[in-house]
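Some chains omitted; the rest stay in position.
Chain lettering (A, B, C and D) follows the sequence in which the chains are written, and residue indices restart at 1 in each chain.
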Amino acid sequence: ATNITWWHGMAGRNGEVINEVAQKFNAAQSACALTPVSKGTYEEALASGIAAFRSGEQPNILQVFDAGAATIINAPGAVIPAEDLITGAGHPFDREAFIEGVRYFYATPDGKFVGMPFNSSAPIMYVNTEALEKAGVEAPKTWEEFEAIAPKLKEAGYLPLVQSQLTWQFTENFFSRNNIQFATNNNGYDSVTDTKINMTDPNLVMMFTKLKAWADEGYFGYFGAGWNDNQKLFEDGKAALWIGSSGSFGGLQKTAQKPFTAAFLPYWQGIEGAGTNSFIGGAALFAMSGKPDEENKCTADFFQFLTSPEIQKFYHQATGYVAITKAAYELAKSEGYYEKTPVAEVGIQQLMLKSGDWSKGYRLGFYPQIREIMEREYGRIFAGETSVEDAMKTIETEANDLLARFAKTAG
Amino acid sequence: MKRVQFSSPYLPYLFLAPQMAIIFVFFYWPSVQAIQSSFYLEDPFGFGSTFVGLSNYSDALGSVQYQSIARFTVVFTALVTFLSLGIGMLLAVKADAVLKGSAAYKTLLIWVYAIAPPVAGLMGMMFFDQHIGPLVKFAALFGWDMKVGLNYNDTAIAMIIVSVWKQIPYNFIFILSGLQSIPASVREAAAIDCRSGTRRFWTMTLPLLAPTAFFLLVINMTYALFDTFGVIDVMVKDKAANNPITLVYKVYMDGFRGNDLGGSSAQSVILMIVVFVLTIFQFRFIERRVHYN
Amino acid sequence: MNRIRLLDHLVLMLGVFVMVAPVVVAFMTSTHEAADIHRNGLSLAWGGHFTETYNTVLTREGGFTGKITGARMIWNSLILGIGFAAGKIVLSMLAAYAIVYFRFRLGTLFFWMIFTTLLLPLEVRILPSYEVMNKLSLTNTYTGLIVPLLASATGTFFFRQFFKSVPEELLEAARIDGAGPFKFFIDVLVPLSRTMIAAIFIIMFVYGWNQYLWPTLMTTDERFFTLVRGIKQILLVWVGSNIPDYNEAFALAILAMLPPVMIVLIFQRWFIKGLTESDK
Amino acid sequence: MAAISIKDVSKVYNGGVTAVSAVSIDIADGEFIVLVGPSGCGKSTLLRMVAGLETISEGEVTIGARVVNEIDPADRDIAMVFQNYALYPHMTVYENLAYGLKNRRTPKTEIDARVAEAARMLELQPYLERKPRALSGGQRQRVAMGRAIVRKPSAFLFDEPLSNLDAKLRVSMRGEIKRLQRRVGTTSIYVTHDQLEAMTLADRLVVLSGGRIEQIGRPLDVYHRPATTFVASFIGSPAMNLADGEVHGGKLALGPALIDLGPTVPTQGAVTVGLRAEDLRLHPEGKGSLPFRVDYVEELGAQRLVHGLVGDQLLVAAVSSENPLPETVSLSITPSRLHFFDRASGRRIDWPGEDRPETLAAGLPVLEAAAS
């Protein structure tokens, strides 16, 4: 059999599920043998993949997360677009088979799939039902509503709000959920040259000013950039609301001490046109170039295999990541999965919300580093070391420098 | 070196060959590459590179962020070196002084020597956990609300404590053996000349330990600069964010995580120069003053 | 002189407590369940899951290939630690021998070339090194894991120091006894260096065993995973709401400590002696 | 300055080794006592107990009026000179000398004065700014002495201070030490295993063996009246010849020969007979009473040592180089110069017939001559 490898950035239970998927593929056919390798985190997987590519040791398939998409898509010739690969191998490919929210993010401006969406997620709000009952309030749909109920939650003895990743949840998806332009050049899709990020957007500044104020009031808890430190209070039942990933659902079932439900990521009522869908989170699979044809054929087979409703459903249910094809969604629905576990549907529904001009995706080079800058400055905001305005200015300047640098290397 | 040496036209080269070969392939070759790529701006995938002269250097040195990391690195290195040497020395001196049970102390203090930096980091992470870390709770007793991972200084302190903790046994062993090589009669002469143990330590023991201490100074600085990587990597939980990091971590972050080869190489070269200068300085100024025999 | 010194003992006991308590806590914690640790953190009490957890980490066939058990990781770490230490000792003894015992023209040049390697640890030149490894197709091999770490001079320096302290008359006696360079090395110098070799072995073994970044980069094949990398692997699931298997991480951490600690304890006397003799 | 009294002092090391057993010595103020004995006999241990570097297992050490058993070395008001000098390698000669004074908060001017005085006495002025490693062995030794002198302690303790020096230097430093001690008049205990050093330096000699005192006495008393065969063979060079003999009536049978002991006899039966090499006279064959088979001769220049056998017993005779050595020889000895020891216990047997030079007791004040 032809051997192909797949480097990914998942560990723990999610890593095990990946192994199961691979085993299923290997069992389903005999021409190809797929070996998945965990390279650590998303960031490390991307970095290892690139380093390996430079020396011709790249894997056939590399999992790249949302923030790294631009880096790999903009590298001409690093990957074979998933669509070309699949059709080239003689498989049919139908963009329409995928749910709305996942179609654009990993695609060219004209809609050709470059990456194969795989584990897709959305930032959603988990709700501690007991806390809300105690405070006598409903889960907020908008941040305005949150402002209203936060004092009550606090009074009931809860920390009203925690989150897991300010960059993904309160920056990127702030732009998509409120339908605001994130970057010039059509959020970076049109060109790498002169792309500028919009970090000083007044609404974004407002969002963080609010967050800081809430934190000072005791309505919002920020415990640093690590996921664990933040979600822990929700798991322990001490926080009422937690903005997490729809993909966290599987894990949360094990760790949460209190019953929970989920709702959409809130948006600002006061911003015009807000309430659009969120960017797709999670990661996609990329077929690295420079591999022999028979291996590429296997990769194509595997991508094809991944889109089958059964596999999608399996993966969706095993991990909490959303199903990416309509067929898989329908299949799960028809089996009554969402009646049993309504939380599992929230992410998909949020991705299927009406889409706006600015909620399809962003494509920013060196974006993992830009996220690091954001994490650093956000940390300083909440540690009281800087003001929101200054922080945003710093991020914008440093990010634009990086974008310019990226334009040079990619140009 | 030796009064009588062998002379052979090829043997020394034969003996040196394996080491030199490895050094050439795995040290000089990559190092030259690093220097070379520090002058280029390179596409992450290696599709092309542009010569940019010294701009990678000026970018790094001009960046506020880089400067603050450099400052932290200096403070971190100084504190870790000083504290781990100091505590190691204190324990070694005490273990050397007590007769009863000194073997037990020695054994207990030595065996932590073998802990890997990431493992130390794991322990640090758990001990300083914001919600349940025993040391955070302990600090709270004194009214100190430690926010490791959020507050820059708190995190720095936690990192320093863990890094120092991990290095103490190493210093302990070396200083203990250094102490044991001070002639007993010199110590006895001092016991007769000086009543106060503390004074004896400062005027006699410490100066005589100077060669060992010098060697350890170099080793500890190297440790603080480079080997704490594992500690930091685990303790920042994969997100440097607003946490303090050292220059080496930055090289790694920019180069490996950020795929900015040119920038990272330039930083490597800067580090190379710093370490080089430090080494020269140590050898010229410090070592000259501590050699007795 | 030898009156019992209460204060000294107090300081030492405090030192022992600070050094050892965390390890004891780590061990105790490793006997709890992961969720329990996630919720309550470290523990000083016995958790009662010792056998399962340690059994699991040692024997559970993790990873995709099912080839990566804790035992396998220990094995790999051992190969790395021993291979590195042995390699280092062989290389640096030979090099130090050439430098100290031979008169030859390029001696000083070579000495400085080796010395320079002290300036630049692997961490700093990690990427170019990785590329070199790839060019040589050494990724996912034990050779690739071990050999590049050997490109440093510490061992050579230790041995150079030591050789310089070996009485010259031994060489002279051996020459008169008809021993050439090889015989002198094998028959006299190597046996004489035993304590030094032991000390360096420990230092280098621990160093190799504790390697983290390099093995992480160099091994994509699970068969080559080392223990320290395994620990990090367990912790990597923070993203999302997975609980890291803290119990397993701590169990591995404890296992990771055992072999080097044992080696240190067993050779403790030689260790200190070796260091004392070499005067460093 | 102070008298030192050592009373029934014993030392048992942790391992259970008894290094010193029930030793008592009373040392007068200003006296120079030399402890001598073979390696491992407990000399250093005893000295170190006086210094306070070793705990005292049993007994009592008094320096001046104080029992010092529990007193810290630094507070015993003693100074010690070590075999390897134990100079502080990181201090200059000046600092080495001043260190003990500084720690006692002696005023700076006083320190300077005392160091200057000691340096002058020991001719160390040119080296005050040097570090020990830049000094020769003899100079280092003098610094070690100086370190003791500046302190003006009640007692000097020396542990083989000359044994690291070469033969020539040893002889000259020996003279210096003695003269110095006379000058400052400090009570001293001096350890050596070199009997010549012991003889020339001591006011009184303490011969130790196996942790016990074999004999205490003035050097010449010990030389001329060794209390045991051990002392007899240890003190004097060449060592006293010890031979097996038997006394029958008024005669001593020594190998094939019979020696007439005169009117008094020490004992009857088996004895060990001691014969100093210089008491033996060489005669052309037949003239002496002891037939002597020469084995070999060592020419020392001024004298020669003739090694040979009387019967089956090895004897050494020391004779002047002046007179030519006859082809075959025999030995004679004045009977009154014979030493007798109990064959079993090795203890000396005094007898009325013996005749020893008593010069020192009778003659002029010898070593004291230097002090005047």
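In the analysis below, a residue touches a chain if its C-beta (ideal position, glycine included) is under 8 Å from a C-beta of that chain, and two chains touch if they have at least 3 such contacts.
Keep in mind it's a predicted model, so treat the numbers as computed, not measured.
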I see a single representative of every chain type. Please write out the full complex as a formula like label plus count. A x1, B x1, C x1, D x2
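Here is the rule we go by: only the chains that are shown with their structure count from here on.
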Between chain pairs A-B and B-D, which one is joined by a greater number of C-beta pairs in contact? A-B
Among the chains, which one keeps its Cα centre farthest from the Cα centre of subunit B? D
Interchain centroid distance [CA atoms averaged], subunit B/subunit D, Å: 56
Rounded Å distance, subunit A centre to subunit D centre (Cα mean): 93
Round to the nearest whole Å and give the separation of the Cα centres of subunit B and subunit C. 16
At least two other chains touched by the same residue of subunit A: list those residues. 41, 51, 54, 226, 228, 232, 236
What are the residue numbers in subunit D that touch two or more other chains? 52-53, 72-73
Could you list, by residue number, the parts of subunit B that touch subunit A in their complex? 41-48, 50, 65, 129-131, 147-152, 236-243, 253-254, 256-260
Could you pull out which subunit C residues touch subunit A in their complex? 35, 38-39, 63-65, 127, 130-131, 134-135, 139, 216-217, 220-222, 232-234, 236-245
Interface residues, subunit A side, partner subunit B - complex: 41, 43-44, 47, 50-51, 53-54, 71, 75-78, 222-226, 228-229, 232-233, 236, 366, 368-369, 372, 375-380, 382-383, 385, 398, 405, 408-410
